[in-house]
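Here the complex is missing one protein chain, while the rest keep their positions.
Now for chain A:
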Amino acid sequence: MEQFIDAHYFHLPSQGSIYTLTVLNLANGSKKLLVASLKREIFCFEYLESPKNYLIPTTKEVSFTYIPSGAEIISIDAFNKSSTKNEFVIGITIIKNSNESDQLETFLNIYSEWEESNDFNIENIAQNCLNVLLNFIPYKLLHTYLITWNDNDIVSKEIVFVLSGSDHQVHVYRENASDHEYKEIDKDFFPEFIKTPSPVIAIDIYHTEDFKERITAYACECGYVKLTRTSTQTNKLIYNFFTRFNNYISSLCIYPEKNITNQFHKKDLDTEKPEKPHLNLLVTNSILPAVLFRNVLKYGLSDFSTLPRHNHTSILTCCEVANVNFDGEPEILIGNSSQEVMLYKYKEKRWYIQDLRKFSSPIINIRYSDITGDGLKELVVFSMKGVHILQHDFKMVEKVLADKIDKLTIPQIK
């Protein structure tokens, strides 16, 4: 992966986990990273710009309140309630190790801003905490929409926290604005999470059909993977598929195959909605090869292919689907415990490892996101020791951009 250049690295005093990296998408389009480490430290990373247009990486430790000393952070997630302004809600799950008894106390701490504002001040958010006492060990924390319908109109589209736990269940927490607290809601809203055989490790949720349907995929500790299609109007399962891998699954990801245009419409820079999404599901097994299920809406889990491995001693820990070489086709990035990020490319009807990049410690998470705010996305690699930010090689990007503009402007000869 020569096209990536080390831009920055920041060190964490203690190790993070596959659940402790999240991206804050600010209303003005800029992005920040929020990274938590096991021993309570949480860092907010952003890029500032110097007068000479140099990027100044800035890492700030944020002291979130109600995380007692000795507590350990399991997972973290954040979302913006407002679409036009900043109204962030940050969820952090912790284990409190109380010495008096052998009992472990676990909490979901939810931090939020008092009201929406144009400014983003993480220090304020960190001081405003709501506690939810949990009676299980928390696992993955994510957020999704809870949609209320009235016939064919969306009444409300609330964002709720989804948290999987050691009690083999998936819990959904919804804000009760009047009481100013978060309450677990009834399991009926998310029927796909009923009867999971073991703790759920990874969940991904994708909404289709103008939010009328929800595609949920999740993986359990025992290797059970389930894919469901749920109607958000009736909260009934439309269908479900499941399969079982005989190993721990580290992550999974639902992604749409993109409709790429070769037209340039200046008017609508917002991508048009594809009529019929073509969804793929990528399951990253820890020991077995990663498996890609194609077009799951049409074929369920029957059309699959495996992604080859180049060694069989490492553990695959995370995946990201992104178009890192700008050809319009998605590539798959998988991180592993032998300190590598593998780049998979689809060519001639099979996936193969196109490239490898070594890092200085085992990889636990990967994101491909525009942290610098220049339109070009960066690769964020979260390793056991810290966070690496990799920028694209500008020379290569300039060439790609010039080629694309030529394609759009020079009339094609048929």
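One rule holds in what follows: a contact is a pair of C-beta atoms (placed from the backbone, for glycine too) under 8 Å apart; a residue touches a chain by one contact, two chains touch by 3 or more; residues count from 1.
What we mean here is this: contacts and distances are computed from a predicted model.
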Per UniProt record, missing subunit out of "KICSTOR complex protein ITFG2-like", "Brix-domain-containing protein", "Molybdopterin synthase sulfur carrier subunit" or "Peptidase S26 domain-containing protein" is "KICSTOR complex protein ITFG2-like"
Write down which of A:104, A:155 or A:376 is the residue touching the left-out chain. A:376
Looking at the full complex, which residue from A:40, A:214 or A:392 touches the chain that isn't shown here? A:392
Which is it among A:9, A:149 or A:248 that touches the chain not included here? A:9
So one chain is hidden, and I want to know which residue out of A:103, A:178, A:313 or A:409 touches that hidden chain in the complete assembly. A:409
Spell out the interface residues on chain A facing the chain that's missing from view. 5-11, 28-29, 49, 53-57, 258, 260-262, 264, 266, 269, 271, 323, 326-328, 339, 358-360, 370, 372-377, 385-386, 388, 391-392, 394, 397-398, 400-409
